[in-house]
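All protein chains but one are shown at their positions in the complex.
Then we have chain A:
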Amino acid sequence: MRKTIVSVSFLLLTAAIFFSACVNEDSIKYQRYYSDGLDVYKIHCQNCHMDDGKGLAGLIPPLTDTTFLKLNRKMLASYIVYGLEDTIKIHCIEYEGKMPAEKHLASIDLAKLLTYVTNSFGNKQGIFDVKEVEKNLNDYIKANN
């Protein structure tokens, strides 16, 4: 009796470990993107949007408007690569400053950066994959040609 309990629990434990390893592959990728994304953010974004994502008064918009980031998810990559000149409304305040283009960023860096931004400052959108970034950028180019 005791032997079976021991062996069953051992089997269950092993199965649980295997199972969690499979599940965790995605979350490991997410965590890697998120922490690498923080480094990209520090170099290319933090000067203006600040370490807490709150921006600067009425001059630089915060990244805390979860609705705006959700509604414009498909456009985010192009905002970064090509800059943004349109007036945008964030938290009911109009921002008309120009966001400079960051043309040199690779898709993988954009994916990591966007994973960080869309899961920080109150946002919770999950991973931003490289394929999604590339598709968004291609769609943007098509729409603007």
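Please note the rule applied: a residue touches a chain if its C-beta (ideal position, glycine included) is under 8 Å from a C-beta of that chain, and two chains touch if they have at least 3 such contacts; residues count from 1.
Definition applied: contacts and distances are computed from a predicted model.
Asker: Just to verify: the chain that's not displayed, which of "Succinate dehydrogenase", "Peptide/nickel transport system ATP-binding protein", "Histidine kinase" or "SCO family protein" does UniProt list as its protein name?
Answerer: "SCO family protein"
Asker: For the chain that's not shown, point to the residue among A:I28, A:L56, A:A106 or A:I141 touching it.
Answerer: A:L56
Asker: I need the residue numbers on chain A that touch the omitted chain, in ascending order.
Answerer: 47-48, 50, 56-60, 98, 100
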